[in-house]
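Only one protein chain is missing; all other protein chains are in place.
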Amino acid sequence: MGLVESGKLPKPLTNLLNISRKYSLWMYQWGLACCAIEMAAVMAGPRFDVMRLGVIPLPASPRQADLLCVSGTVTDKMVPSVRRLWEQMPDPKYVISMGSCANCGGPYWDSYSVTKGVDQVIPVDVYVPGCPPRPEALLEGIVLLQEKIANEDMAEKWRGDPIVVS
Amino acid sequence: MTAVTEPTEQDQLAYVAAKAADSRVNVELETDDGMTLNIGPQHPATHGTLRIVAKLDGEQVLWAEPIMGYMHRGYEKLVEVRTYPQVTTLINRIDWLGSFANEVPFILACEELMEIEAPPRAQYIRTVLHEMGRISHLIMGVGDMGVQIGALTPMFYAFRDREYLLNQIEAATGGRFHPNFDRIGGVKDDLPAGWIAETTRIMKTMTAFCDQMDDLLMGNEIFEQRTRGIGVIPPELAQLYGLSGANLRASGIDWDLRRDSDSPMAWKHADFKVITHTDGDSFARTWCRLQEIRESAKIVTQLLDDLPSGPIMAKVPRIIKVPAGEAYVATENPLGEMGYYVVSKGDLGPFRVKIRTASFSNVSIVPWILRGVYVPDIITILGSLYFILGDIDR
Partner (left out) sequence: MIPLSSADTATEDTSAEDAPAEESGPSDEMREALLAEIAGLLGDSLVESHIVPGKQLYLRVTPESWKETHRVLRDEMGFKFFEFLSAIDWMPSPFGKSEDASADAGIPVTKVEDPGEIEQGFAGGETRFQVFTRVVDISHDTPGKSVGVIVKVDVPDPHEDPEPVLETLLSIYPGTNWHEREIHEMFGIGFTGHPYLEKLYLPTDFEGNPLRKDFPLLARHVKPWPGIVDVEPMPDDADESDDDSGAAAEGGDDA
């Protein structure tokens, strides 16, 4: 049993781990609609350049990702895939819900085919409002998430017996 | 052309479609008779959430069938319960890269039913914003085509130059992505001070971008090898499938609603060329798009040069009620012909709106065109058809 699971992680070690985690987020892009273009502007656009915040875009697989960015309209047909993708990500994992559609359904609040908020199927850490949010808003959301990670007590979160896959 | 119109092909179509539906997301491989390759619903090459199920024999595609609906938001139902001014907010988001262009045909259809016409200055501003939307859209298309076949640089350049354009659209409309600027009877605001000079300057940047892409992409040997002769669409078939926009013009059909319709918009005052290409392959489609950016930049510069003065709104009642009737208006949007069939019963909102989107028809040729190609060419063909998922699924 490691230090983290025993719940006896010394504070300086927690800080060190948190700093290293918050500046090496692999962001898996789940670009669905308009917001995907703004997210792409953040990831690939020279003006916004998310890598200066220590976020590495475009991992090859969700199994390598720490951060999932759901950007755009989630439909009922898409929901199983979103859930399945999130389940494939290893812990600790974080979710940013970008845009009004992913937050609550947005302009499609009365649609028969749109899921009213991705938080119905996966837990969301940071909501970025806007339709679509400006790239700066997504950067702000990432900064907020990094603050959250920095203040996390890992030992508190993962106390208990480790899950062993046999 | 006749090959697909024969009734015997229907059996094959049924087989294709039935197989496509049967392979669920979690069945990615089948080993009994060939291999089923599932691309999507989330794949960079599908511009969003298109899913393509392809049956392979080795490296060759036996059949492929797109499965859509992952972005279906029910537009045609939602606009029935909204008022006319509310509808424009919603329809901005159909084709999210060329947002302003989505509003224009709907507004024109409503104006046709209300028998009003926007003043000339408003028509000019509309046309300028429509063309700027087209440039920002096609820039992404060309940059994205590079990414599809492994050249990342065009994408970075595209994002770089697109930002200038979005700044201008934002300065005029207040919306970076979704302007919601078009009103029945005119446009919302006049252009801000200094906007015309700055936009004219940026149009030169856009032309420079085209030159750069001509060098980087079109003259690139690898690019040519990957795209020349790949995914050829015969002109006859393109018409029967309802392809429009650069996909149709690249097959050699000289058809552009900017020139060929009697739209009240200001295109008739501009001098521009309709770009066509005779090859009909992936290269021709990308090439047409690139040259259309040039032409659009020319249109914007010309129209801004002789922008008429005057009011920007016609006289419209405060509460908009559209008289009963039916109207179909289509314009040449970045992806092709987009039209709205508006049925009104004299209420505050439309009775029924059929939204004819370009991508839906453009992508409907995919099962035909992907038959027999190799796996890397799937990506090339999809990239060169250039669609937006919101435009397919609505």
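To keep things simple, chains are lettered A and B as they appear, and every chain counts its residues starting from 1.
The working rule: contacts are C-beta pairs under 8 Å (C-beta built on N, C-alpha and C of every residue); 3 or more make two chains touch, one makes a residue touch a chain.
As the structure is a prediction and not an experimental result, all values here were calculated from the model.
Of the chains displayed, those contacted by the omitted chain across the entire assembly are A, B.
Contact with the omitted chain, checked across B:Leu152, B:Ala208, B:Ile222 or B:Leu240, is made by B:Leu240. Among B:Glu59, B:Glu224, B:Asp305 or B:Asp347, only B:Asp347 touches the chain that is left out of the view. When the whole complex is considered, the residue among B:Trp63, B:Phe209 or B:Trp255 that touches the unshown chain is B:Trp255.
One chain is missing from the display, and on subunit A it is touched by residues 76-77, 109-113, 116.
Not every partner is drawn; the one left out touches subunit B at residues 4-7, 10-11, 13-14, 17-18, 21, 68-69, 72, 74, 76-78, 80-83, 86, 112-113, 115, 117, 236-237, 239-242, 253-255, 259-262, 264, 268, 319, 323-328, 330, 337, 339, 341, 343, 345-349, 352, 354, 356, 360-361, 364-365, 368, 393.
Following the convention adopted for this analysis, only the chains that are shown with their structure count from here on.
Centroids of subunit A and subunit B (each the mean of its C-alpha atoms) stand 31 Å apart.
Those residues of subunit A whose C-beta lies close enough to touch subunit B in the complex are 30-34, 36-38, 40-41, 44-47, 73, 75, 77-78, 80-81, 84-85, 107-108, 110-114, 131-132, 134. Considering their complex, residues 25, 41-42, 48-49, 69-74, 77-78, 81, 89-90, 93, 96-97, 140, 155-156, 159-160, 163, 176-178, 389-390 of subunit B touch subunit A.
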